[in-house]
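The complex appears here without one of its protein chains, the remainder shown in place.
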Amino acid sequence: MSSPSSVAPRRGASDDAPNERDDSESATRTDGGAVVDGTDEPAVATGRSASSWLTRVRRSSLLESLPFWGPPGLLVVFFVYGAIAWNFVISLTGWEGLGSPDYGSLSAEMYTRLLADPSFHAAFRNTLVLLVAFTALSLAVGLLVAILLDQQIRFENTVRTIYLLPMSLSFVVTAIFWSWMYNPRIGLVNELLRSLGLGGLTQAWLSDPQFTLAAIVFALMWQFSGYCMVVYLAGLRAIPDAQYEAARIDGASTIRLYWRVIVPQLRASTMSAAVVLVVFALKAFDFLFVLFGVNPGASADILSVMMYRVAFDRIQWAYGSAVAMVLFAMALGVIGPYLFVQYRRGEL
Amino acid sequence: MARLQLDSVQKRFGEGDDSVLAVDDLSVDVADGEFLVLVGPSGCGKSTTLRMVAGLETITDGEVRLDGEVMNERGPAERDIAMVFQSYALYPHMTVRNNMRFGLEESTDLDDETIDDRVESTAELLEITDLLARKPGALSGGQRQRVALGRAIVREPKAFLMDEPLSNLDAKLRSQMRTELQQLQADLETTTVYVTHDQTEAMTMADRVAILDGGELQQVATPLEAYHRPANRFVAGFIGEPSMNFVDCSVAGETLVADDFAYPLDEASDSVGEGVGSLDETAGVTLGIRPEDVAVVEVDGGDGDSAAPTGGRRAVTDDSLPDDVDASHAFAATVGVVEPMGDENVVHLALDDGPELVATVDGLRRVREGRRVTVGLPSNAIHVFDAESGEAVRNRSLEAAALDAARV
Partner (left out) sequence: MSTDATSRPSIAGVDVSRVALYAALLGMVAFYLAPLESGLATAFKTPAGFRTTTPFALPPVGEFTVDAWGTAFDRLGTGLTNSALMAVPATVLSALFGSLAAYGLTNLDWRGQVGVLMLFVAGVFIPYQAVLVPLTQFWSFVDLAGRLPISAVDRYEGLINLSITHVAYGVPICTVLFRSYYATIDDEMLEAARLDGASAATIYRRIVLPLSVPIFAVTLIYQFTQIWNDLLFAIVLVSDPSNQVVTVALNQLQGSFVQQYNLQMAGAFVAALPTLAVYVLFGEQFAKGVAGET
């Protein structure tokens, strides 16, 4: 590299002095090696406005990604959002029986009918009870089992696999099991009670309106507590051991340790599991349908079964759509805040 | 011919009040075949600059030109540039061979045979031929680094970009790779822009260094030029280990004063410090002197081990101060901590009427903690910086020959 600027020590002023900042302009500043060769370009700052390039790049990134999420996105938009919107519109018609819905005259008649319908009130109430009881019970059992599993037992994986087994079964299958289990005469539940000498506690679990809902909650908990267990186990594993030790040094008893130190930290796990459970409870149809058909009776009728009965059994399409919209609104009430919180936390 | 030009390049993240100006009006010209090192502390914008050259970040303002062609609108795939990442970024499911083939398969029309030939010759160059059939997971850190290099080299691009490629290696391997990289680049003669936060790497490998701080270019120069003629206080403090001593002073006539410390600047006598600027105009200045220029002389030892009373790195023949230090530039001091490095000793000094300074003396010399010494600050080694702007007002003088020998 030849250098037009001499490297001999200089006196006095020189525009190659290292004293000044080397920002814009000539690249011959402050360096022992020059850069300018044959093709002499005055390195003038052209400083072109880059905003149009920016938009172009950004847009092209979007365009580039479109073929990937576009088709699935289209499916989701149509089958999920479009369908729900359509459902809402149908609920505003009076459509029932054969023939097509009349989109011309829309009113909230179906909703006023709902509000006056005692079977809707019963179904709504039962849905809420199911929701709360099922969620709470499944979380509690799941947590308990997770705590047990977290104690470094042998065969942990095998045991965990067994606990999760019910989740792999169809609700049709489990409904058949439980309808047999709850059979008053020969079912496992009552047989067990009798063999333990608790014959007096036997009930007609499914046919007695007092116990139907409870029996359903219990059976569903059987199927789902394994899921809660998996979630909680992951949550427990994320808590550093040091906390257990610190709490014990502080003199906490086991119960207090768990109640005051561990459980509060499982809040995230609880929330995510709860959302899944609640939404499932809202949808739970298969299980009850197999057990009771379209008519579980006033004590166990829930909104999802009612919707099916109204729409497909009684062929009151619009009315059924209205029930479905209520279900959707309830689901929205749960997932809306949940998604918002997740988004805020950046966990999306 | 692959000349790389950065022309008033600017990068702004975000918009409006919350925006961050990561790179501010940066202009650097990299000659064909030159090894330019972008160096600076974390967050100075060097990686952002590199990524703009690569096309991985958009350029807010200014131009990047490669071989005269404007690159701003081109995607990374179209720039004919290869990059080596700090994390190596190898494809874990592919063998080393396929990792190296990938770029050629995707960006050229070469047939398989040619590609294989190139891969093999590059593997030979980097001595990784027996690793070709392995996957990255089965390689050590150093081996992965070579594969990352190989992946870039095999493409024969117009320019190499390297983002701290050695920082994940252990110290021994790092210095070994430094030399190898330098040799490689010299052999391949490809224009290279190399980013690091390690000033040692910058000093040893670069044809020129570009020092950045807070998104602004501080100086572009050869390593030695940056070392001996820093453009401002930041560069002076950044380059060199241990770092330059700084003393904040005010100007009183021809003397720099800080509390009880007085350093007369005498331009008329001996070798005059280089540089311009009238000192009278500046109110506050910073005096700078490098540790190796600080002369340390034992005061009447009496314990006989001042056998080699070398001051600083200049051998002297007797107990007195070195020739280039006159009495007005000598100060009494006490030795504080001494750090023996083997090849040198880093001596911390507390001047009686002055600041604390760090000096480096020859490693074979024993300087005892707590000893009384005389400290000499030769006027030809003094740097003076404007206290407010940081700009160098005056730099040390050097023998002319020294600067030309910067790069072998």
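Letters are used for the chains, namely A and B, taken in the order the chains are written, and counting of residues starts over at 1 for each.
Please note the rule applied: a contact is a pair of C-beta atoms (placed from the backbone, for glycine too) under 8 Å apart; a residue touches a chain by one contact, two chains touch by 3 or more.
Fair warning: this is a prediction, and the values are worked out from it, not measured in the lab.
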item	value
Residue among A:Leu106, A:Val159, A:Val263 or A:Ala298 touching the omitted chain	A:Val159
Chain not shown: contacting residue from A:Ala108, A:Met167 or A:Leu198	A:Met167
Touch with the omitted chain, as defined above, among A:Leu92, A:Met181, A:Ile216 or A:Ala300	A:Met181
On subunit A, residues whose C-beta touches the chain left out of the figure	58, 61-62, 64-73, 75-84, 86-87, 90, 145, 148-153, 157, 159-181, 183, 186-188, 191, 195, 222, 226-227, 230-231, 234, 237, 241, 244-245, 248, 254, 257-258, 269, 272-273, 275-276, 279, 282-283, 285-286, 289-290, 303-304, 307-308, 311-312, 317, 320-321, 323-325, 327-328, 331, 334-335, 339, 343, 348
Touching residues (missing chain, whole complex) on subunit B	54-56, 75-77, 79, 81-83, 85-87, 89-93, 102-103, 106-108, 151, 155
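Here, only the chains that are shown with their structure count from here on.
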item	value
Inter-centroid spacing, subunit B versus subunit A (mean Cα positions, whole Å)	52
